[in-house]
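The other protein chains are all here in position, but one chain of the complex has been omitted.
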Amino acid sequence: MSFIDTLRSRWQEYRRPGYYENFDYAWTMTIDLDSCTGCGACVTACQAENNIPLVGEEELARGREMHWIRIERYWEGEFPNAKLNFIPMLCQHCDAAPCETVCPVSATYHNQDGLNAQVYNRCVGTRSCAVYCPYEVRYFNYYNHEWPSPLDQQLNPDVTVREKGVMEKCTFCIQRIRQAKDAAKDDGRRRVLDGEVQPACVQTCASQAMVFGNRNDSQSEVFKSMNDPRAYHVLEEVNTAPSVVYLKKVEVNG
Amino acid sequence: MSGIDRRDFLKLAGAGGAGAGAGFMMRESTKHPVEHLVPYTSSPEEFSPGIATWYNTVCSMCSSGCGISVRTREGRAKKIEGNPSHPVSQGRLCAHGQAGLQVLYNPDRLTGPMARTADNEDLLPITWDEGISQLATRLGSLQASGQGDSVCFLSEGVDGHLAALYERFMAQLGSSRLVHYDFTHPRTLYSAIEKLFGDSQLPYYDIGNADYVVSFGADYLSTWISPVNHSFGFGSSRKGVNGVRGRFVQIEPRMSVSGASADDWFAANPGTEGMVALAIANHIVNEGGYQGDDRDAWVSALAPYSPASMSQATGLSSSVIIGIAESFLGSQHSLAIGGGSAGNNTNGVDTLVAVNALNYLVGNLGNEGGLILNPEPVVGSGSGTLRATYTDMIELAEAARDGRIQVLILSGTNPVFNLPDAAEFREAIAQIPLVVSLSSFIDETSSLASLVLPSHTYLESWGDSFPEPGVGFSIGSVSQPVVSPLFNTRATGDIIINLAQEIGLSAAFPWSDMEEYLKEGWQQIYARGNTGDGTEGFESFWNDVVRAGVWGETTRGPSPEGLLEGVIESIDVAPPEFSGSSANYPFVFHPYISDTLEDGGAANLPWMQELPDPLTSIVYGSWVELNPLTANELNLEEGDIVEVESPHGRVTAPVFIYPAIMPNVIGMPIGQGHTDYGRYASGRGSNPIQILSPQLETETGDLAWAATRVAINPTGRRVEIVKTGGVSRELGREIIQKVGADGADADGADHAAELSSIPVKVVRS
Amino acid sequence: MANQDISFAQINDDVVRSLVVTGRKYYITLAISILVTFTCFVGPWFYQLRYGIGAAGMNHPTVWGTYLASFIFWIGLSHSGTLLSAVLHLTNSEWRKAMYRSAEAMTLFSVMVAAMMVMVHVGRPWFVHWAVPYPNQMEMWPNFRSPLMFDVMAITTYMTGSIIFIYMGTIPDFAAVRDRTTGWRHHMYVLLSLGWRGTDTEWNRLHWAYTFLAVLIVPLAVSVHSIVSWDFALSVVPALHQTIFAPYFVVGAIYSGTAGIVTVMFVLRKYMKFEHLITKLHFDNLGKLLLVMSLLWTYINMVELFTGWYSESSEEYEALNFRLFGFYGPLYWEMILFCALAPLLLISKRFRTSFVPMLILSIVINIGMYTERFLIVATSLPRQYLPDAWGMYVPSLVEIAIMVGSFGMFTTLFLVFVKIFPSISLYEVKETLPEPQPKPQADSGAP
Partner (left out) sequence: MATNALGLFNAPSSALEAAGALKGAGFDSPTVISPIPIHGIDEVLGKKKSIIKRFTFFGALFGGIAGFALAAGTAVMYIHATGGRPIIAIPPFLIITYELTILCGILATVLGFILGSRLPAFKNRVYVPEVAVDKFAVTVLCEDPERLKRAHDILQSSGAEEIREVEGEQ
């Protein structure tokens, strides 16, 4: 191949939108709003797994919540016909993530698993990704948080403890994905099996509202789940192509 | 900017100028707290660094007995997850179970035995030998002098071999005062089941296979009996286990987590849930839905409860009642459950009898998706009968006041917090000469102790659990220590065995420790024969059980033949009685178990304090829930501090406008208002239990904690409620999208195709 | 245009006096501004560095706050100086010549303060150099797809361009001052003047270079504030995601910058005794410019409101509703009063040519413009897509102090500037005077 041809093919490759597509994995989560009870187990499971700091009452009063996954609640109607709907909101790992483009130092980017990765080390704390995120699922470390001894002994050694001035967010428990991949490699398998890896929230969800897996594998449970006719994306109009798919709530009348 | 040492100073002075100053400041700003990496010089054998070890054990955060797997790294517990092979939790866990790590690593844990040197002095550290001998001497002398009955052992509800050990210990001392007290214990449900079926255990409600569940006040997804198992069932049912998407109906005065997840939520007047159940039963029986032999008895017993006549008292229209009845009858696996506030009114037992009788009427006793009775307990007589009622506690308090109690041993339970002020329990305990606490934390009750012998947390000790209600067949699990003890504490079982031996009861307590005792106990289970395949000998069986975390038999419990004699005739739900006149106290007080803090036992766990309440998103505090209409009438807004006044006291808390509570009901979560119990719990919010009237459930004598009337007095002060949520209305943004069951959404668009994933069956009257 | 009857020598005298003769008032002012800088800016900033950005009032939905508002404000203020100077240079406006030097200085220092605001704003300022594209052993580069990177590039360019622009225009003046000073000042001006003599070649080169610079700087300045607006407009936040933001910001920038020039002109005129150089004409012209800018600004503001309201989308509607009638509603109406209504006074020529009212109006406009920047941040971010994540933002004491301190820093820089740079362009003012005519031969005998 001549130099020009090489250049042209390279150019075409680099001009292709969605560069990360067609890799082995595209991790996806579906959340069935019909099954979610809003109990909050996922919130605490995430906090335990990912070393999410305790921010304390004063900080919460100032609106500095730190849960990577949170339950949003929306009321409908008034008493006696009031209805409450829950929706767990976590990083959507958008394929067209507004947060990724805005980071000047590339602290957040799309990795080859289709994850929206956050590199804590690289973050300078402009917080623009949090502004650009329409789902508001990015959380900032306003302080160096402390774990009063011996609470610090619980900290997960597989996950970094973030310092002040760093943005953080849901990683789909990338440390677990990593371990599963290593295990697969040790076993001589090319890919992680379906169901072999689950983020802490999915793992703990008692009502089985969440399914996690690789959507590039058409046999996976998540692939079936995301192709459910009830599937939709939150804030579809923003066109972020999220990797978190919600299944519509079923409303039974009569 | 602390700690400018000489070198820093010299550096600063030497370099001079603002530049160096700024550099110094910069370095100060970026520096991390000093950390020390202490390597193991000789690492324990069980683990290799960097590789996680998983231990299966039992969760003790509530009484449902979920099996858990604890991930440990380098000898530290890192994460708790459900044990997938355990039938109760099925690999899942609730927020509470997750937070068990913070019991283990709580900074407010007691680190060693302590005693008060003189009256009202501070607790000072002692050695275990001193502590044990001090207590043993006392107990020994009481036992020797035949005053064993003046020793009281007040414990949280435990089951399995630990409960048996307690019983043995107290029996040896010659005391009958072994009291298990739990605020959340579903005492009235036990009575109702006993009344209906003569079974002294909780039945298993098979929600997972049910396709129509009516819950009367039971917050089964969050706080009632076995939330993880129920949630698992809920999810399975919603996904259409039997080809039909499960439908859930909730009847309660204030929307709970389960109410929010239900398809239909109906607000019935507080205490009238039983009447609703009977009205449903009336419709089922009278409209030919029930054809049993005893139909005539039912017709006559239910005659006063026609849906039309009940709609006035219950606040539900007869069409709603009939609709529920039709659906209940028309569904293949319909299930009625009851509890929570419905079971804690003055008519609690009657209400639950009425509710559970519905299951009988549609013939789903012992069936899939129905009410399943549990087999005989494997160890002991089941925990239900041991638990103290409010009346028992009052009797205990009286005995203490009369000086009939010399020694009180506390373990885990916190009655000073969980009993109303009207019980005057704190004052009663103060009369007891020696109060010993075996708790891991200084809570309100333990703070009265003069001798503190702190026990291990459940993640450091041996034990076992035979979960109730379980899953309809015999299961048991062994809980093992997953980490070596953090502090100078001892397992409760070890303390008891040690004490007994010190007293001189070695003959009755021949074991060296709890583990040995447990193994001996499990010999009997091994002897039952259901040891599975491939186990050879007890040791192998034991190791398998410990490794798997669970043992089980597939034998079902007895299929109920029918109801006990005379039950049908006695079916009757009296109107609830509330303390206080409706003129002075216009509102019914509806305290409820907090979704995050349980009955207050989880208030010392920072994760639980920071977990937003599912329904209100409030963290770190108490609040009073008012219907928007009521708030409007009283001219109150969110954050206005009000005083809730009952005939027996008053508490203050800020107002939260809650859209789904009846206008004449005032809701308030239980859990906050600790005065002790560590840095995360103490001095936060207020405790609604304080102001409850000592209104009793008529049959069991337990506290009817939903039977108090209150008045609301504005104080004029306000605070900003600390919550994580903003505006909880969608404002037309279609964040949570829905699809109608009839294939049409609000716009009338056809969505029939979307329903193909979940078959929905709609029963219409 | 300066008074016509002053001589060239007088101008030199005036300017050299302004550099060399320093009164007590100056030192007091300088001391105060340095004190303000240290107590309000440096101190709180170090406190924030030590304990984290948490010292500011920002929170979960509102992760940007006063710092960013200050940043836009200072960038905006920087706009009129160099931009205006360049435009007026290209259009050969004579009245520019007495004021452009200080206007450009204002640009320069505003950009510097703005850059400081970025340092204050980010969570880990000690790593801010990662936004600079330099080869490193990690083989990492910044993300040029980021609007913030556009900012880095644009502001660096603008700062470089402004420094060069002001410096190049001052070289002849440095030379003039060089000849009149002694001691360290002389040495400094020798270096700064680069050996300028004023030969025909030098003048010719300067003229062309200066003109080309002006040509380059006009689009640069427009791009800078467009890019700053894209920090917001390229997001998907309702009420920020506006196509009109770039012209809106540019107009707002010129508007507040012009007002800033009026303020600076007044101060220079009064305290540097430049009454004969800075005259009513300047105020009149600046007033006209202000009026035009105010009308443009009001128009764009109304367009923004109208499109938001007309869109009938809940997102836009709620954000605007919050801006107009929410917690910060009063500030919005204050802004309308200060920036849209008050400047209508400028219709009157009498108003435009009275110094003190113009000073007051210019300050009022800049207060209004600061409010505008604050509102853009503080009322949009708390009202985004998910109502359950809505929040509230109130600046903390540290933020307010740093905002005040930034003014101290600007003043300090400016005070230092007027003692180093001839704050009036000597040669260009001379150019505006009637050309000296040859004296009659009889008088030329005397040496």
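As written, the chains take the letters A, B and C, and residue 1 is the first residue of each chain.
Quick note on the criterion: contacts are C-beta pairs under 8 Å (C-beta built on N, C-alpha and C of every residue); 3 or more make two chains touch, one makes a residue touch a chain.
Since the structure is predicted, the reported quantities are computational estimates derived from the model, not experimental observations.
Enquirer: May I ask you to name the displayed chains that the omitted chain touches in the full complex?
Expert: A, C
Enquirer: With respect to the chain omitted from the figure, which of C:196, C:297 or C:338 is a touching residue?
Expert: C:196
Enquirer: Among C:34, C:140 or C:342, exactly one should touch the missing chain; which is it?
Expert: The one listed residue touching the chain not shown is C:140.
Enquirer: Touching the hidden chain in the complete assembly: which of C:188, C:216 or C:281 does that?
Expert: C:216
Enquirer: Since one chain isn't shown, list which residues of chain A touch it in the complete complex.
Expert: 10-11, 13-20, 94-101, 103, 106, 108-110, 241
Enquirer: Counting contacts across the full complex, list the positions on chain C that touch the omitted chain.
Expert: Answer for chain C: residues 7-9, 12, 133, 139-147, 149-150, 153-154, 156-157, 160-161, 164, 168, 171-172, 175-176, 178-180, 194-209, 212-213, 216-217, 219-220, 223, 227, 426-428, 430-431, 435-439, 441, 444, 447 touch the chain left out.
To be clear about the criterion, only the chains that are shown with their structure count from here on.
Enquirer: Touch graph across the chains, line, ring, star, complete or other?
Expert: Chain contacts: complete, every pair touches.
Enquirer: Indicate, using Cα centroids, the chain positioned nearest the centre of all protein chains shown.
Expert: Per-chain C-alpha centroids compared to the overall one single out A.
Enquirer: Please work out the Cα centroid separation of chain A and chain C, and write it as a whole number of Å.
Expert: Chain A and chain C have C-alpha centres separated by 42 Å.
Enquirer: Round to the nearest whole Å and give the separation of the Cα centres of chain A and chain B.
Expert: Chain centres of chain A and chain B, defined by C-alpha means, are spaced 31 Å apart.
Enquirer: Express in whole angstrom the distance between the two chain centres, defined as the mean CA positions of chain B and chain C.
Expert: The computed centroid separation for chain B versus chain C comes out at 63 Å.
Enquirer: Multi-chain contacts only, two chains or more: what residues does chain C have there?
Expert: As it turns out, chain C has residues touching two or more other chains at 61, 124, 385-389, 391.
Enquirer: Check each residue of chain B and list the ones that touch at least two other chains.
Expert: Residues 617, 725, 728-730, 735 of chain B each touch two or more of the other chains.
Enquirer: So in the complex, the part of chain C that touches chain B is made up of which residues?
Expert: These residues of chain C touch chain B: 46, 49-50, 61, 124, 126, 314-315, 318, 385-391.
Enquirer: How about chain B: which of its residues touch chain A in the complex?
Expert: Residue positions touching the partner: 32-33, 50, 73-74, 76-82, 89, 91-95, 97-99, 101-102, 104-107, 221-222, 227-228, 231-232, 234-236, 238-239, 245, 247, 255, 257-258, 260-261, 263-267, 323, 486, 595-596, 606-612, 614-615, 617, 619-621, 627-629, 659-663, 679, 684, 720, 722, 724-725, 728-730, 735-742, 745, 753-758, 760, 762, 764.
Enquirer: For chain A, which residues count as touching chain C in their complex?
Expert: Chain A reaches chain C through residues 59, 62-65, 72-74, 89, 98, 101-106, 109, 122-128, 130-132, 134-136, 139-144, 164-167, 235, 238, 240.
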